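The complex appears here minus one protein chain, its other protein chains still in place.
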Amino acid sequence: MNALLEQFLSESRDFLQGIGEKLMQLEDEPDNTEFMVELFRFVHTLKGNSGLFDFPEMTRVLHASEDLMDSVRNGRVNYSQTLADQLLEAMDFVSVLIDEIEGTGELSNQYTNTSAALAKALRALIIDTNLGSDSEAVAILLESSGALEESVEFNVSELELPEATAMQSYRDLKIGNSVIWLMYTPDPECFFKGEDPFFLVRQIPEVIWSSITTSNNAPLAEMDAYDCKLTFQVITSADISELHELFRYVPEEVRFEIITQANDLISPMGEHNNEPVYDDFIEQAQTLLAKNNTEGLRQLTSTMLELSSPALWCSSALRWLLLILELDETNGALHSALLESLHTFSLTIPIIESVVSDEKLLAENDTVHVETVTNAKIDEPTESNSVHLSKEEQARVNAIIHSQKEILNLPNTNNAWLVGRLKAVALTLKGCCQALHKNEALENLDEALNDALAQSSSEPLLVWLETYSKDFESLVEETVETAEITTPAQITNDEVIQETQKPIALKATESEANTEKLDASPEIKFNRRSEDASAAASKTLKVDQEKIDRLMNLIGEMVVAKNALPYLANRAETVFGVRELSREIKAQYAVINRVAEEMQDTIMQVRMMPVSFIFQRFPRMVRDISRKLGKEVHLVLEGETTEADKNIIEALADPLIHIVRNSLDHGLESPEVRAAAGKPAEGKLLIRASQESDRVLIEIIDDGKGIDPDVIKNKAYEKGLIDETTLERISDQDAVNLVFAAGFSTADVISDLSGRGVGMDVVRSAVEKVNGTVGIESQTGKGTRLFLSLPLSMAVTNVMIIESNKQIFGVPMDMVVETVRVPFNQIRNIKQKQTTVLRGRIVPLLSLNDLLAQNVEQVANEDKEFATLIVRVHGENVGILVDDFRETVDIILKPMVGILGGLSGYSGAALLGDGSVLMVLNPRELI
Amino acid sequence: MGIEYKKALAIFSENVSVEDAEGLLDWLVKNPKGKINLAACTHIHAANLQVLMVVKPTIAAESKDENLQKWLNWALAN
Partner (left out) sequence: MKNILVIDDAATVRMYHCNILIEAGYHTEEAINGIEALEKALTTHFDLYIVDINMPKMDGYGFLKEVRSQKDINQVPAIMVSTESASNDQVLAYSAGANLYLVKPVRPNDLLSYTRLLLGEGA
């Protein structure tokens, strides 16, 4: 994928994010014009960006969104919830497209229909609000929206197809080909967009018939060659998916109808002869028909046809009869009807069924996959930059000259920038003179400029332009025999605009050439660009996360390498006996240590992200869910700028979403219930982040119905999570905490309990994985407060090293409550489990060797005391017997990957200063 | 490339592009009896097609490109 496309995708996501946010903010303050302008700008810029690429589906929806927002911005359309919904839906669609492009590098045409439908819905909003206010504007909008009146029923017989065409179509249908009628009405402005509708139409395969009309009735002298008023109708037996593919850039300008009823095509035509002389024939034919003698009927009809003048209506009917006898042999009723029509010159076809529009067919057949993307545009010939100007270049020269002329024709208001404007025009003209070697004109230009500046008037420059514009014009006429693209001097401003715009606008599109061109060596260009943009346009830098991770790993390794220096100093002194050197190494170590710590600190800072990264999705989510549940919720976000390590923030996302969902689902009541309880109908949900020393605290507070401890207790008891004694003794707070117990949440809990508890154990384990804790407080009827506490950073972990069975392990310090030495004789066996009493409380004891499934006794010290690590697991103190304690160290903990990743007893591994590997235990899982 | 204008004859080259349409229209307005030679032509941009459809000049020579001529017949039928 080239750098430009990557840039586009990344920026698009930012814009989508911004658009979503602005819509949410507008929800609260629908009259805030600043938000409105901002929102428009986002949509506008996004659309502009997408125009650089060949993603018509995306651009179409964005264009419609932009137009809608423009109307809102200008007060022509009122901002409303429906409008916000529609825009959100459109942005979701764009988001899907961006994912698709990111995944595959391109956009398949499966989105064409959705895109057209969305654009239509958006444009409908522009019109709706206008209704009644300004009927003329409505008419214009209706027209410009390009929507074809689908409601007008299509009837193939009204097309008055030539007989041969109708017969060919009939034949195709009868032999199983599909026959499709399409009507293509290009946008009147399409010539300016680089489109060639005729070329497009000529790409239609299997064309049976076409009719091309133009509604251009203006007198020739006033006709505008660039106002497209063409309408194309085509009948083809091509595949509908092929046609969709072909017209994927302009789906709103095409109408397809699949002709399913072959009989609709049967329409004899021709002169009516005064005296039908067919009575005998009809009688004879009907007799043959009654006898099912098809062959006889065919011969009779052929004979009759030879006797008739081919231009007659009856002859046409006979030709049809022959065709039908061939392709629809058994349809006696039809044959008979045709014979009868010879009397009356009008055919009544038995059982006439209507045409099925292709949309219905497509709905059943949605997954039809069409590959290749053909582009219907003509490649413009590329002309080389020789001395002679190409037509395109001449057009550009003209555009520049005319622009300057128009600028000079602007009123000479004495504003501060008039001087600059004149000078800039002069410099622009100078550039053209130099570029085209117009030396004489050039010589007089300075004088004209000086006069103009002296008089504060554009007049002298205009005179100069009058004098020399012929040079430029003649230059054009010498080489272009065709049109007088340049305009005579005495024209109005409006005309200048039109004229100058044409050559520009006509070539403005055709983006694929661009992207291809840029594709050639994106890497090199990108690098050069980065250098060039030295004083970076924006002061932030987007860096691939992988690079940051790599940097962090390297720093981690350096910290480890650095830690080897004290060992080295020690060896220098004890092994080699060089104290001097040992001191010097220590001094150097101090310096390196300081720098390394600073580096570590800095990289931590780089990895810090504001919690708004997660918070920003809540407004939309809360809005969607509460609307679905019929609840009214006022969401308040606080402390969005609070920062934490990227990994922490990312780990936080899912649990938070879970909690917020629960809160909406089970915590907050419906407006009626709230009103009955004497609360305001609108519930309040507060999500607050704050920093407390080295931890981030996140609270989710609602004023809903809270959690009833009794309900929880009973449920827990029913589930066997607590025994009878606990059921009676448990405090309300402890009862509420049971929602975090594994196995508490099941489907029936959700429906019965309608409190918290849905997957709360999942939340807890997710939070604990990043060394966080989670707690809950609730008051029945008043509300619930959930709080998460998380470390700011998980990059550096302080671990205690312990020894067991001749190995060393690390244990995270934040889990260690204390270390004690428990004398052998104070260990009691209760129900075959070892325990001891510590400060009046019974503490269960576990042996690390047992936990690691090593069949070895722990080793006690000389005083028969066991080294015991008291760790807090799930709010309970547990003693782990080890062989010995060692020092505590700061390490960079790396989670284990691959097969080792499945070992939940370990939270990871780290490198020690001497190069050995330290396995870090995860006591929670271990126990 | 484009259209070559003779006294009363506009000779279309192989491919006549959008930029040619305005010139064609002007020429036909100035030369109401001007004829069109399409013999060498293989495609005309829709803008030119529209001019031909509105002005309906005499076609002095049809296109040798059968496909184009088929479409032109449909377009210029009325």
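Brief remarks follow.
Letters A and B name the chains as they come in the text, with residue numbers starting at 1 for each one.
Methods note: a contact is a pair of C-beta atoms (placed from the backbone, for glycine too) under 8 Å apart; a residue touches a chain by one contact, two chains touch by 3 or more.
Treat the numbers as computed from the prediction; the structure is a model and nothing was measured.
Hidden chain, full complex: it touches shown chains A. Contact with the omitted chain, checked across A:V397, A:L461 or A:L635, is made by A:V397. Of the options A:G105, A:P310, A:G431 or A:G915, the residue whose C-beta touches the omitted chain is A:G431. If you put the hidden chain back, the residue from A:F8, A:Y170, A:Y278 or A:F740 that touches it is A:F8.
Touching the chain that is not shown, out of A:E38, A:D665, A:E682 or A:D734: A:E38 (per the contact rule at the top). The omitted chain makes contact with chain A at the following residues, 3-4, 7-8, 11-12, 38, 41, 44-45, 47-49, 51-52, 192, 382, 385, 389-390, 392-393, 396-397, 399-400, 403-404, 406-407, 410, 415-421, 423-428, 430-436, 493-494, 497-498, 500-501, 504-505, 507-511, 513-514, 517-518, 525-526, 528-529, 532-538.
The criterion applied here is as follows: only the chains that are shown with their structure count from here on.
Mean C-alpha position of chain A lies 46 Å from that of chain B.
Those residues of chain A whose C-beta lies close enough to touch chain B in the complex are 186, 191, 195-199, 201-202, 209-214, 216, 220-221, 223, 225-226, 228-230, 378, 380-381, 391, 395, 481-485, 503, 506. Listing the residues of chain B that touch chain A in their complex gives 1-5, 15, 17-26, 28-29, 43-47, 49-51, 53-55, 67-68, 71, 74-75, 77-78.
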